[in-house]
Every structure is written in C-alpha cells, then in structure tokens.
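Every protein chain except one is present and positioned as in the full complex.
Coming up: subunit A.
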C-alpha cells in the first residue's frame, strides 16, 4: 500500500522534472514487501569485513525504477515465477539411470531446501572445494541420479536454482568466509579489486566507489547478488550471478572467465559475503 502511494507521488515528481532530463530514480524510502507479507531487508549495516569500505549495504532493488520495483512486490507480476513453476515440474521428474527425481531424496522442496540458498557458496568437506548451488545440483544429478549434468548457465539449471533459492526468500544471506572457505574468499576479494580490460576497471571502481551514480544511462548499484537468479527485463529470462560477472567483465573490454570457473566461484563467494545480512530475494526483477 505504502509503495503504491509512493509510486503515484513519484510519478508526478518525475513528470515535473522532465524539463531537467533527470533520471527517474527510485524512491529512497520505499520498502520491499513481497505478496504483502514477506518483509525484505534491502538496506542494513555492512558486515564486519567491509568496515573499511562501505557503511551500509543496499540491495539492487533500491537502485531500480519504480516500475521495475513494483514487479517484485507480487509473485503474480514477477515474470521469474514462470520459470520457478517449470523447475517445480522438473523437481518431480525422474531422470537418469538411477530412476530418481530430486523429490525421491529431498521430498518436499519447501521444507528440504529452506535456508539452503542463504549459505551458498559453501565449503564442501568430502570434495574439498567451495561449491556453488549450481555445482551441488550437478553433483546430485551426476552421482545420485545418474543423469547428465546441466550446463552451468542453461535455462533448466537457472530455473532449478531459482526454485531452490525461493525457499530461502526473506532469510538473511549468511555465507561463511572463515575456516576452510577462507582461501577462496581471499581469492575472490583479490579479483574484486583487480582492474581488468582496456577500460582498466575493477568491480570496486563502480560498485564500491561509485554506487548511486550514473554510468551513462545506467544507475550503478552495489553489485549485490542477494537477488540472484534475477529476471532481467533486457533479456526476458532468469540470469545467474556468473552470467552477470561475465557481462560486467566483458564491458571492461577484457577477456572474461567462464561461468562455473574457479575464479567466478571464488568471486561469487566474496560478492555474496558483501551482502551478508540482506534478504535473499530470488527470483528478483531487475532491468
């Protein structure tokens, strides 16, 4: 309700400011409440490890226009939910040589996958590596179901990631950065501050030093990934964090790493940890 009022007010402000060609930026005080019941944390104090760089962490939702923000308030309006529905069918579909579906072991996705997304990427003891949700899904497919792996950023995979992530919606992101995951986290941090490409830009140049500013027509966010997988209006499908990393590095005119590469897994862990405390929003809607 509050959001509806704010939207209307802002429309008038936007109309009034057309003469100045001001960008239609979002209402600073708007709050994200999904389906009128799930209250999301889109702004909170930064986690301790960011003490020297930012005071406050902000969800990408706060940087989008009102029209885009509204799409995320109701699941019926959220185009990402169509893909979640498709993944729900796949959850119950038997695949592979073992004659199993996801549901054969994990049963009801709503209970078995609750809170899972909030802690990924996560150290996996037997495998002795940091794993993303996608890697874990493929491990299940290969070793438990005897099915073929799905391509890292394929539509089927990203939909499944969205279905699992949805079960943690509203819960705070809480990835572990110490213990065995620490070396990958350090590596991710190194990447975050490394300048790439002809434009010589690091993640931090835009998303830490300049969030809130315009880079040409784009409103720079903090680059938080609490909302991934995200439905993007520009390509009308769900996108993984690795797709977004790749796009960003490509835009610096560099050769990018591949989705699923060791570098991107480390970067995902580090970037996720920068959002520790924000709510999981997946599937979110962005432009």
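Here, a residue touches a chain if its C-beta (ideal position, glycine included) is under 8 Å from a C-beta of that chain, and two chains touch if they have at least 3 such contacts; residues count from 1.
By our rule, contacts and distances are computed from a predicted model.
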Protein name as given in UniProt for the chain not displayed, "Quinol oxidase subunit 1", "Nitric oxide reductase", "Thiosulfate oxidation carrier complex protein SoxZ" or "NADH-quinone oxidoreductase subunit N": "Thiosulfate oxidation carrier complex protein SoxZ"
Full-complex contact with the absent chain, from A:82, A:199, A:215 or A:233: A:82
Subunit A, residues in touch with the chain not shown (by the definition above): 76-77, 79, 82, 85-86, 89, 236
